[in-house]
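Removed from the display is one protein chain of the complex; every other protein chain stays in position.
Right after this comes subunit A.
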């Protein structure tokens, strides 16, 4: 069971999927990280040498991901709200922020536009 950044993954999990399970780490970044350590796109965590897994953890720990990234987004929203802007208010109300109509189809806004954007700590199953 390889540990990457303190998270326990299954050995058969794709490295790409494992990396992208971190908040604020998408396909672009994961592809670059994998190229940096010469990991091919279909590699699974079990096949990586222990050295590479530790260097992945080292690499990830220097990046703004997970709670740092969440905090960044949340702070931006909080700033808007504290200034009393329209965008801040709309965020607080869970409504569309950029002038979309609200008669229907606002489920994305309901889902995403909250003050605690990005949820709390990571909850997931490897």
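Convention: a contact is a pair of C-beta atoms (placed from the backbone, for glycine too) under 8 Å apart; a residue touches a chain by one contact, two chains touch by 3 or more; residues count from 1.
Keep this in mind: contacts and distances are computed from a predicted model.
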item	value
Chain left out of the displayed complex - its UniProt protein name, from "AP complex subunit sigma", "Coatomer subunit gamma", "Small ribosomal subunit protein mS29" or "ADP-ribosylation factor-like protein 6"	"Small ribosomal subunit protein mS29"
Contact residue for the chain not shown (choose from A:43, A:73, A:92 or A:106)	A:43
Hidden partner chain, residues of subunit A it touches	31-32, 34-38, 40-43, 47
